[in-house]
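Of the protein chains in this complex, all but one are displayed in their positions.
In order of appearance the chains are A and B, and numbering begins at 1 in each one.
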Amino acid sequence: MRRPAQAHVPAAAMAPPVSSVGALRWLRENLFSTPLNIALTLGCGYLLYLIIPPLVEWMVLDAVWVAGSRNHCRELGSGACWAIITTRIDSFIYGNYPPSERWRADLTFILLLAALVPILFDRVPGRARWLAFSLAYPLIAYFLLVGGLGLPEVETARFGGFLLTLVIGVTGIAASLPLGILLALGRQSDLFVVRIFCVGFIEFIRGVPLIVLLFIASTLLNYFLPPGTSFNLLVRVLIMVTLFSAAYLAEVVRGGLQAIPNGQYEAADSLGLSYWKSMRLIVLPQALKISIPGIVNSFISLYKDTTLVIIIGLLDPLGIGRATLSDAAWHGLSTEVYVFIALFFFICCFSMSRYSLYLERKLHTGH
Amino acid sequence: MAAIERPAETFRVSDLWTNQRSRGVLIQIIALVLLLSFVGWIVNNTVQNLRDLGVDAGYGFLWDPASYDINQTLIDYTSRSSHARAAVVGFLNTLLVAFCGIIFASLLGFVAGVLRLSPNWLVAKLMTVYVEFTRNVPVLLQILLWYGIVVNTLPHPRDAAEPVAGFFLSNRGFYLPRPEFGASAWLIGVALLAAIAFAVWFAARAKRMQSETGRIYPVLSVSLAAIVTLPVVAYFAAGQPITLDWPEIKGFNFAGGFALKPEFFALWFALSVYTGAFIAEIVRGGILSVSHGQTEAAYALGLKPNWTMRLVVLPQALRVIIPPLISQYLNLTKNSSLAIAVGYMDLTATIGRISLNQTGRALECMSIVLAVYLLISLLISAFMNWYNSRVRLVER
Partner (left out) sequence: MKKHLLMIAAGSMVAGFASLADAATIDDVKAKGFLQCGINTGLVGFAFQDDAGEWQGFDVDFCKAVAAAVFGDASKLKYTPLTGANRFEALKSGEVDVLSRNTTWTFSRDVDLALTFVGVNYYDGQGFIVPKSLGVASATELGGASVCIQTGTTTELNLADYFRANGMEYEPVPIETNEEAQSNYLAGRCDVYTTDRSGLAATRASLENPDDHLVLPEIISKEPLGPLVRQGDDHWADVARWTLNVLILAEEYGINQGNVEELAGGATDQPEINRMLGTEGEYGAMLGLERNWVVNVIKAVGNYGEIFDRWIGPETAIGLDRGANALYTEAGGILYSPPYR
């Protein structure tokens, strides 16, 4: 007799082995897969155990945030004496900017953030008009910070701290990008004189350390000007920093220009576009898109190099830190000062590199 | 067929801006004129300024006594030596820190770059933290941090640490015994050169024999054996001409021996760690640029992972790694000019700072510093161009 067909009901699935799902699986694959890996993991774990807890204790748990002097700090706790930063935070941010005019520096900073938004992000409403504001921002910032037009004048020797870093960094970045693009175009131009000059300029600037150029700016540049005139030290530094960054940017953009297939140039020519039109509409958009990682790297380097101005006597955050340390009340706290400034730069530069990754992903079109 | 007669090219004034070629020539003439007048203006201003100040320009001051002392010198130098000698001392110091920095940075960079690709999550993340943190903090800050650490943690010479008998570590420097070369020490140098020549010849011969017969010769062990034993034999044969000048504590500091100052260490560590992070990124990029198919094919052929990396991946990765690597070496050399921040006497510090201030000859001293750095970078760039042209993949 044939048994009636029964639908086969599979038994309930057993749970997978514990060590092959979830956290345990991840641990096994990533940390403990081979004997070498186990050794490395244990070694690193031990290293972290040696470093992290004392570091956290020193920086946060035992740290003193408010005190009147270093001795006062020592009485209150054995960790980092952040009180030196909190008491002198105004100097670190504004330098010697007159206290009554500090609202101008604050306003400049807020307007800077506002001016950056349409440049960095392209899905903002009213972008066109906003960009016009960004274009006018340098002029607005100049009058706000330096004075004139009804606002009392503040001499640039008073700029210091993070205000100075921002001024040099933002001015350098904004001014060196167009100059760098022009230099890159000039370097591969057909015109002999222009090409020789651009190559010579770029190779000269790239061959010399920035600190030597800054020395030249502070000692020799005044000899090159007519007798009796002299530029402000800050203006000279801005000029040097811009020229320096433009030379490096030129190399980055040149790499981008060379990566564009010859066909693009030829197609632009065959359409009858003039040199500048083909550059503006066809070549540069593609070249700049390719060179964005390099350009942002250049900007990050420029921003970090602003600390070098301490060697020629401008009061960047390091200079303010040194001046604060020379006060007898705060002597000996150099580690706290350096760590604080390092954290500031890390946050700024890391954000810039994250933004560059975001930009790369957004513009990725298969290059 | 009769030749076609081309109308003679006449030149019209309107050609200056319509005809592309003549426009190009016009622009070049204008650019040249502007450039020359700019240069002429600057030169005129400089001459006028110097004349007003009553300063006479000239390099004669280089042979005057420098009158200042330098704490770390590779050659003999006293305060009676000339400014030119001080400049040479500075230059050698720059080369010393650049050389040591390049070696250490490459080691650190390669290890960190390879470890960043490790399958061990913890190690990869640690290396990422190292690279990201070091790349985003200014190098001057790192130099000052390292200097603070070195000066504050090392002991006073009276309590100096002695890791190996005769080598002392204190906050005045790391003191090593200095070898003094006797009269017949040149024999050892000759033996060393001979050993190196032999090693090179042996390596070339072994390569040729391998491609002809397939036999592999132990090149590394034979070369090492030659380089070690030949000079040692020469040393004993020449009657042990090298004596060591041991450092001893005398009063405040150590006397004798050869000292590496804390400034040197701070600069060396900071530059190596900083440049090592960039090299790690370059190495990682280079290794990632080799298509995974290569690794898979090598595995399919039965090559062990170690051999795959050494024989298949690294040679291809090196082609991508070397150009940016060399430019990082150049950056390290240029960053060594920050030595002035910690008081290490490199080229910029001796002739560019102290000699400049004591003699007031800003133009001459700065021109020397510029010339030396330009020479170094142009040499390195030329080398890089030569290397690039040799290994470049020829594209159609």
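One rule holds in what follows: a contact is a pair of C-beta atoms (placed from the backbone, for glycine too) under 8 Å apart; a residue touches a chain by one contact, two chains touch by 3 or more.
From a predicted model like this one, the values you see are computed outputs, not experimental measurements.
The chain that is not drawn here is touched, among residues B:44, B:289 or B:388, by B:44.
Remark: the omitted chain is touched by one listed residue; of B:17, B:252 or B:299 this is B:252. What chain B contributes to its contact with the hidden chain is residues 25, 28-29, 32-33, 36-38, 40-41, 44, 48-49, 52-55, 67-71, 78-80, 151-152, 156, 171-172, 250-253, 255, 262, 340, 343, 345, 349, 353-354, 356-360, 362. Listed for chain A, the residues touching the missing chain in the whole complex are 96, 98, 155, 157, 193, 218-220, 222-223, 226-230, 233, 312-313, 322-323, 325-326, 328, 331-332, 334.
The definition used in the following text is that only the chains that are shown with their structure count from here on.
If you check the complex, the residues on chain A that touch chain B are 29-31, 33, 37, 40-41, 44-45, 47-48, 190-194, 197, 203-204, 206-212, 215-216, 219-220, 222-227, 300, 304-305, 307-308, 310-311, 318, 334-335, 338-339, 341-342, 345-346, 349-350, 353. Of all the residues in chain B, the ones that touch chain A in their complex are 24, 27-28, 31-32, 35, 42, 45-46, 48-50, 52, 118-123, 126, 132-133, 135-142, 144-145, 148, 334-335, 337-338, 340-341, 348, 352-353, 356, 362-363, 366, 369-370, 373-374, 376-378, 381.
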